[in-house]
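Okay, structure first, notes after.
The excerpt is restricted to a subset of chains, each kept in its original location.
All chains are identified by letter, namely A and B, in their written order; residue positions are counted from 1 within each chain.
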Amino acid sequence: MADPRFFRLAGPFTVAELAARIGAELAGAADPARVILDVAPLDRATRDHLSFLANDAYRAAFRNSRAGALIAHPDAVADAPPEAALLVTAAPYRAFALAAQAFYPEPPPLAGIAPSAVVDPTAQLGEGCAVEPNAVIGARVEIGRRCQIGANAVIGPGCVLGDDVRVGANASLSHCLIGSRVRLYPGVRIGQDGFGFDYNPSGFAKIPQLGRVIIQDDVEIGANTTVDRGAGPDTVIGQGTMIDNLCQIAHNVTIGRLCVLQAQVGISGSTRLGDHVVIQGQGGLMGHLTIGDRAKIGAQCGVMKSVPADAAMLGSPAQPIQDFFRQMSWLARAAKRRGS
Amino acid sequence: MADPRFFRLAGPFTVAELAARIGAELAGAADPARVILDVAPLDRATRDHLSFLANDAYRAAFRNSRAGALIAHPDAVADAPPEAALLVTAAPYRAFALAAQAFYPEPPPLAGIAPSAVVDPTAQLGEGCAVEPNAVIGARVEIGRRCQIGANAVIGPGCVLGDDVRVGANASLSHCLIGSRVRLYPGVRIGQDGFGFDYNPSGFAKIPQLGRVIIQDDVEIGANTTVDRGAGPDTVIGQGTMIDNLCQIAHNVTIGRLCVLQAQVGISGSTRLGDHVVIQGQGGLMGHLTIGDRAKIGAQCGVMKSVPADAAMLGSPAQPIQDFFRQMSWLARAAKRRGS
């Protein structure tokens, strides 16, 4: 059971209720009325727990699990322990996500404005919003319903937020328009000036950064990640995209829908990502590139040229992943064979 | 036109006024009294707008632009559309920067101390300073004129800031002396302890970090960048240097004048950069190195040895850029030719 200092357990649920909630078929001999109290890992689950198999590396633990109920793919049913109620689905990890959300629903914001928060009188907040202590909300800000503005967060003048947005502690926003169900983790920086100036040996001249940051619905942006506003065009993050901690999104970057950026990724100015692009940790993209839909950019990859749709790249400079590994293994053999 | 939620448009200006402000020669047949209302990109500008050509990739858009006024290099005059007023200069990007600053001047700080700010009674603030809500200013801090201290920013005891400094929301400063016209973006961390201790299998002994951070005039430091104070000597950032988001500047580092550090660069302890050094995104420098004036360190470059003036380096470990590309292309060909 999750630490009750931090998490509240809902339920219990019967196996039948869980099957309905997660869209799984009930299988095996178990009683649909069997009561499940909590989720647990395969090896620690007991008769009161729900667990799951989503990765074949855990097949043995699945076979031996004492869980009262198990989520599994149809292919795994034959291996299931006989005592478990089976919840069979083609997407067991997603089904587990839904089940875990049922047992540990996220508490809604505790509506109300903390007395220490500073909310400009011209700001508008929808119903059900929570503004935590010492948060600062600037002039003409518009915030939708049921938003949570974390302690010590700062929302600069004129920003617009949709419904059900969560802004983490100590985050700061300016010059941005944000959709609904967006989550900005603690320390996120949205909307500051892009890094734009005229290079010149006698000193730099700053180019006014006159664009905004547009964040579409359902986006998550990880802790201490920075997203600069556009120089003229906007910086845009597409619907449903997930961005991890400590990433850098430069001015004018456009990211498509349902992309995944792992931690410490950096994207330089004006680069455009299609939909479903995945960039692994510490990957870096130069500016003014185009990355096609569903491209996969590996960890620490350094992308200097545009990448077509569906490509998988690795290395710095980036190459198709097979070329990269072929070169690395050829080099290892050649250096060994011919001595050093 | 930039979003009026966030930007205020100044002007209008006549073509003659703009030419004078940006130091350009008026050319072409246009009336010097023609009125310009705003800046716009080449392809969206109309008769009321000023646009510019600073990159030959946009030469066709320049030719076809309907802008009322165009900034261009003397070489581009022959290609200019006949209707446009031409503002001719050898430095068109810089001239556009100045024009954009004229149309969108940065508003001065709104002088005054927010009631929720906590300013130590021994702190001294010059005239015209704005201290935003919930900012915290410690004992004996000295702040010059017309500075802006962002919401929830923290200025630790004894820090000294010059005139016209802007400290972003949620930034924190300690143990530092800061010049004039410096900009610290949101979430910047200046002056915390350097990473100095005696390694030892039985536990680490911390070396007191007794230096400061010195930031000279006209420096910009990007969002969530960290600059540690020196261990004994100071950490120094030279006049006019531009540092992007999420960079790490370790203790005792000395950076010269007018350097450019792109996002996610890391510089290890005691390394010294000359003037006009450029480090591209995610570049990393080991400690105790010397980087000569005007050296260029490429993206993701890993610098393990000192670099002479005017060198251009790439790769990890860093090599002269031609050597790096020659090796990469040789390797690609060799691995292909000889099979895998």
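FYI, a contact is a pair of C-beta atoms (placed from the backbone, for glycine too) under 8 Å apart; a residue touches a chain by one contact, two chains touch by 3 or more.
Computed from a predicted structure; not experimentally measured.
Novice: So 2 chains are in place, but how many copies does the full assembly in this file really have?
Specialist: So the full homo-oligomer, as given in this file, consists of 3 copies.
Keep this in mind: only the chains that are shown with their structure count from here on.
Novice: Roughly how far is subunit A from subunit B, centre to centre by C-alpha average, rounded to an integer in Å?
Specialist: Taking the average C-alpha coordinate of subunit A and of subunit B, the gap between them is 29 Å.
Novice: Can you tell me which positions in subunit B touch subunit A when the two form their complex?
Specialist: By the definition above, subunit B touches subunit A via 2-3, 5-7, 39, 41, 91, 93-94, 96-98, 100-101, 103-104, 106, 114, 116, 132-134, 150-152, 168-170, 185-187, 218, 222-224, 240, 242, 244-246, 258, 260, 262-264, 276, 281-282, 299-300, 316, 328, 331-332, 334-336, 338, 340.
Novice: Would you mind writing out the residues of subunit A in touch with subunit B in their complex?
Specialist: Contact set of subunit A toward subunit B: 116, 118, 134, 136, 138, 140, 152, 154, 156-158, 160, 170-172, 174-175, 187, 189, 192-193, 195, 197-201, 203-208, 210-212, 224, 226, 228, 232, 246, 248, 250, 264, 266, 268, 282, 284, 286, 300, 302, 304, 316-317, 319, 323, 326-327, 329-331, 334.
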